[in-house]
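A single protein chain has been omitted from the complex, and every remaining protein chain is retained in its original position.
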Amino acid sequence: MSMANENIQLGQAMQAALQEANTALHTWLEHYRPYTSNGRCAAYIPALANADPSQLGVTIIGSDGKLAQSGDCEALFTLQSVSKVIGFIAACVEHGAAYVLERVDVEPTGDAFNSIVRLEVHKPGKPFNPMINAGAITVSSLLGGKSPQQKIDSILAFIEKMVGRRVGINEEVYQSEWQTADRNRSLAYYLKGTGFLESSVEQALEVYLKECSIEVHTQDIAMIGLVLAHDGYHPFRKEQLFPKEVAKLAKALMVTCGMYNASGKFAAFIGVPAKSGVSGGIMAAVPTHASAPDSPFPAGCGIGIYGPAIDEYGNSVAGGMLLKHIAKEWDFNIF
Amino acid sequence: MSMANENIQLGQAMQAALQEANTALHTWLEHYRPYTSNGRCAAYIPALANADPSQLGVTIIGSDGKLAQSGDCEALFTLQSVSKVIGFIAACVEHGAAYVLERVDVEPTGDAFNSIVRLEVHKPGKPFNPMINAGAITVSSLLGGKSPQQKIDSILAFIEKMVGRRVGINEEVYQSEWQTADRNRSLAYYLKGTGFLESSVEQALEVYLKECSIEVHTQDIAMIGLVLAHDGYHPFRKEQLFPKEVAKLAKALMVTCGMYNASGKFAAFIGVPAKSGVSGGIMAAVPTHASAPDSPFPAGCGIGIYGPAIDEYGNSVAGGMLLKHIAKEWDFNIF
Amino acid sequence: MSMANENIQLGQAMQAALQEANTALHTWLEHYRPYTSNGRCAAYIPALANADPSQLGVTIIGSDGKLAQSGDCEALFTLQSVSKVIGFIAACVEHGAAYVLERVDVEPTGDAFNSIVRLEVHKPGKPFNPMINAGAITVSSLLGGKSPQQKIDSILAFIEKMVGRRVGINEEVYQSEWQTADRNRSLAYYLKGTGFLESSVEQALEVYLKECSIEVHTQDIAMIGLVLAHDGYHPFRKEQLFPKEVAKLAKALMVTCGMYNASGKFAAFIGVPAKSGVSGGIMAAVPTHASAPDSPFPAGCGIGIYGPAIDEYGNSVAGGMLLKHIAKEWDFNIF
Partner (left out) sequence: MSMANENIQLGQAMQAALQEANTALHTWLEHYRPYTSNGRCAAYIPALANADPSQLGVTIIGSDGKLAQSGDCEALFTLQSVSKVIGFIAACVEHGAAYVLERVDVEPTGDAFNSIVRLEVHKPGKPFNPMINAGAITVSSLLGGKSPQQKIDSILAFIEKMVGRRVGINEEVYQSEWQTADRNRSLAYYLKGTGFLESSVEQALEVYLKECSIEVHTQDIAMIGLVLAHDGYHPFRKEQLFPKEVAKLAKALMVTCGMYNASGKFAAFIGVPAKSGVSGGIMAAVPTHASAPDSPFPAGCGIGIYGPAIDEYGNSVAGGMLLKHIAKEWDFNIF
């Protein structure tokens, strides 16, 4: 909650602006909270099903260290598909983007996140993009380290660099994921059969499902969003964590495929690179240039949202509405 | 060639910068011209098949009126799928975006531009986006005017406002398109059967194919790109030609679905909203904020490219390479 | 009602057996008639929608001229998809089976009768079989005669030879079909685009839809079934109307693809070559060898059924049940 505050001295005018931003954010969040009842928590594992559907939280971290938060911003949740962006970046850092892109394409599909059809219909069965399960499982086999544990450790270390704290795996969620992973195993064996999976199926799945089970709060993903907004540069650590080209690529993927089958609508009506997970998380990156000069975050920001009641596409219902409102009010749009 | 020059007085420093930009552009264009031999002209109608595959031309128009050009920038070609963006915007202006979006979605597909599969598989068969034929035919039935002639006149008038001259239809191309339109008729009758086509099939096709047959040169589409870059505002006419929301929506569609089945790759590796056609045209929009301050076009620009030798996806081979090079050198990227 | 009776002298024992068969048939028919309420008449055109859903009729004609009938056996209905078998045979007679089979395959699909997906997914787009619309439209372009009228005349003459009377086209049905033919036009234009349609789309559709609109009663299709049962030989006219090989081929198609997406179930649980139409007709052929020696029709028979209340697959609900019962009781099964 405090890392940004510790690192950065805010001037008085900035404090006033921040106060104003927080007030606005709070009003908006409470305005959209009732819409959580239009969604339902993901039901395929108990840990997700038992989430409180009325929760809604947001954290925004500005490039200058401004921190605006509201609602259930400290609630813990698992990354789920939000981890797909992080894993993709980590694999590119490990092997170079070219190597990764030989094993996964970057084209949107319009198919369900867990669809297997295209692997059969489009020869030779290269996964269409790393934001769907087939692609993400492939990518998880490319992470740094030999054993699954090493691969997971490398991801956790990578996240720590970005968010400033060590996050961990929710073992209960992971165990549930592991036990209900039939469809993902089906995808993984298909990929093994067509040669797109480097490690064994079981190892790839362990890594993939542990990534999905990494537990965070909204500030964590806001921080990752902020690093993405700055093309891989950490504005507080003042360190380039991954290449600009990889950041651009990741943000392009977030826009074209980041919000499940509503990605096109998010691009069209919100215009901010974002990635969602079925746990209700949304991670968004607002580059400096896509932020209005008169907004509270004129130099760009990272946004983390959590709202476990999701819609038919898998995206947080109220979270998506809140992001749209923020983007409109503060004129965040890359297009 | 001259509209921009006539309207705008350029200072001396600017003249020097422009000279430099033109020189660079010329070098790059001639560097990529040999790659035209990696592609082939579209072969389904004689008028396209008979194009000179070695042609390559580019026009860039800056928000300040700067005009950089090189190669076959004055060669005439038909809009083909580039017209899909224009038709979509015009339909939104006529009916409001909400009305249009009830009849066509904004989601990318990963399918071929002329694919019919998704209309059957995804009930109720709403076209996935206006950048594929099914969606564009639907949109063509929504243009202003009752008769096909009126609809085409309204499109031509709309284009005239943007490019500053009256463009026309290449009748030879249109006749050929009409005679080889079996697949498009198949799509149109399918849409008629599912209720997504407002006009008759024959009328919708006449409008659609005439739009495809509108003849332009690179400066024309660069101008349209420039208006898109400015969110519908014409920087020389100083007039808002269509709503900002529609422009954002159109640019989002260009990014997610504008470059056929290489849209994801264009987003990932170039990062500039662009729309291509099988005639070899590429129209790109670089918003002010996505342009580097030290580039020759710091306030954004529109780019028009023509190179009739296309690749397996339907995009100009050398044109795509040139666009990528320009975007990299001058740091144009929305992400 | 009488053609068979006129032609054939029945012995007294045979008369008794026939009486018994008729009684049994009547009992069964009335037993299954209430099940008509489990189905609904096809609703896409008024003439079908307005049929009386409680109707159920059957005619069985034995190779020896025995005629058993019950229920609404004289009700008139249009052939609809039952015509697909007849058109296929006629085209084979006209061009030879080899020629026809270059333009349409004989493989079942598991897809809907009006599906277009496979034409795109399986290159080069040859229709999978003549029992689905895509295949039947292709076949209709191969009928004898140059104009649509000549082609229809040749079909009507062909039917006359089999059924012993001139049947005609229900013009009201045809007009309705023509006006609601968007999907069929879509299929036809697709086939035109891929080169599988010999005539113009409009001509092929006129022929196809007129075939569908041919009006018959159950005895008509029972007679055609009888000729099929005898491998193209007309047992009363004592004339080979079409080659044995074509008859075998047609019956194989009826078994593998004749009952829409319930063809497998009809084969598995009934075992009699049959073809249905959405108007509620079922035409079945029981070859001599597939008929039990102690049944009332030991030398095989043709069966015509009409019951306009159809199920989700498009097959007459009570008609299918009645056919199953008849086949079981009298041990008709080709397997």
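For the reader, a short list of remarks on this structure follows.
All chains are identified by letter, namely A, B and C, in their written order; residue positions are counted from 1 within each chain.
The rule is short, and it goes like this: a contact is a pair of C-beta atoms (placed from the backbone, for glycine too) under 8 Å apart; a residue touches a chain by one contact, two chains touch by 3 or more.
Keep in mind it's a predicted model, so treat the numbers as computed, not measured.
Under the touch definition stated at the start, the shown chains contacted by the missing one in the entire complex are A, C. Considering C:K66, C:K84, C:R118 or C:K192, the position touching the chain not shown turns out to be C:R118 (whole complex). In the complete complex, the hidden chain is touched by one of A:F77, A:Y190, A:F266 or A:F297, namely A:Y190. Of the candidate positions C:Y35, C:F128, C:Y174 or C:F242, contact with the hidden chain is made by C:F128. Here one chain is not drawn; of C:G57, C:P108, C:P148 or C:G193, the residue touching it is C:P108. Considering the complete assembly, chain C touches the hidden chain via residues 105-111, 118, 128-129, 247-249, 251-253, 255-257, 261-265, 267-269, 271, 273, 287, 289-290, 333-335. Listed here are the chain A residues that touch the chain not shown: 115-117, 120-121, 182-183, 185-190, 192-193, 201.
Going forward, only the chains that are shown with their structure count from here on.
Path length between chain A and chain C in the chain contact graph, taken as the least number of steps between touching chains: 2. The rotation that brings the Cα trace of chain B onto that of chain C spans 180°, given to the nearest 5. Central chain by Cα centroid: B, whose mean Cα position is closest to the mean of all protein Cα atoms. Rounded to whole angstrom units, the spacing between the C-alpha centres of chain A and chain C is 57.
Touching two or more other chains at once is no residue of chain A.
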